[in-house]
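Take a look at the following structure, please.
Excluded from the complex is one protein chain; the other protein chains are retained at their positions.
Then we have subunit A:
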Amino acid sequence: MRHRTRILKGMAVIEVTDLRKRYGDLTVLDGVSFTVEQGEIFGILGPNGAGKTTAVECVQGLRRPDGGTIRVLGLDPAEHRRTLCEQVGVQLQDTRLPDNLKVWEALDLYASFYPRPADWRQLLEQCGLHDRRDTRFGKLSGGQKQRLFIALALVGNPRVAFLDELTTGLDPQARRTTWALIEQIRTTGVTVVLVSHFMDEVEELCDRAAIVDRGRIVALDTPAGIVDAIDADHAMRFTLTAGDPADLAALPGVSRVTRTGDRVVVTGRGDFATTVTAALARHHMPVSDLRIDKRTLDDAFVALTGRPLDPQESRS
């Protein structure tokens, strides 16, 4: 989790107001509004089918919304798609390249599509693909393919880059490498919109995030802000060798104390952990193995929507 000082704060790159989209009877977007500022990494987070990709596709001009207004770099993407294409880089979910296309050929080709492309050789280096220059797309690993797609999203020298489900299907090592690459993009000043259904990814990378559920934004803040705002119990656990922990239940913020042998679990909300540790110290009750469960965006999602995010898709 990090808070970046936004030097260029104040200039909106993307402004979405009351975006609506239906497919037949199905409401996919039900009044979505958000603003993405210059140079930030903005996360759009939610379970599969929440409407994230539809929202982003409307912003990219690939779909026409049924209602609401969108401005990207001050322009309506439905009207000025061609102009915006030159300034917006895209990595789409579920796209592949021809298996026989070599890495350098793909970059060289996509660079030729843009009026002021980046130096693709430098991008190749940046994305850690310089030793895969002559490798064919079909022979790349999942992580390498994804890094190539990021490079392709950046090869037109865009002001905004959309990255959709960047690390789905990657192993933990490859995810870390990809994250490091995004961190690097941050320094170049490109505004990044990251669409993901992985909470940890958004927590790690994004300056701000919108949590989308069933076509609505249920929270919009910094990842830390979203987590702090939720009003739900979390737990601290410790081993208590002497003394009675029952008194702790009376402390402000504490909702429950359970003891199993010398193992104690205290649940509560707000800043109860500090209060409890202070009380333990005051009463000279020695504790060991103290652990405070860190609340994550996953917990925030449960608290906001009443259900876990993609239970089947949990990763280690």
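Quick note on the criterion: contacts are C-beta pairs under 8 Å (C-beta built on N, C-alpha and C of every residue); 3 or more make two chains touch, one makes a residue touch a chain; residues count from 1.
The rule is simple: contacts and distances are computed from a predicted model.
K.L.:
For the chain omitted from this view, which of "Transport permease protein", "Tetratricopeptide repeat protein", "GntR family transcriptional regulator" or "XdhC/CoxI family protein" is its UniProt protein name?
P.N.:
"Transport permease protein"
K.L.:
Consider the whole complex, including the chain that is not shown, and state which of A:Ala12, A:Leu75, A:Leu109 or A:Val265 touches that chain.
P.N.:
Final answer for the missing-chain contact: A:Leu109.
K.L.:
In the complete assembly, which of A:Leu75, A:Leu92 or A:Val265 touches the absent chain?
P.N.:
Looking across A:Leu75, A:Leu92 or A:Val265, the contact with the absent chain belongs to A:Leu92.
K.L.:
Among A:Pro47, A:Pro65, A:Gly143 or A:Gly156, which residue is in touch with the absent chain?
P.N.:
A:Gly156
K.L.:
For subunit A, enumerate the residues touching the unshown chain of the complex.
P.N.:
60, 62, 82, 85-86, 88, 90, 92, 94-98, 100-101, 105, 108-110, 112-115, 156
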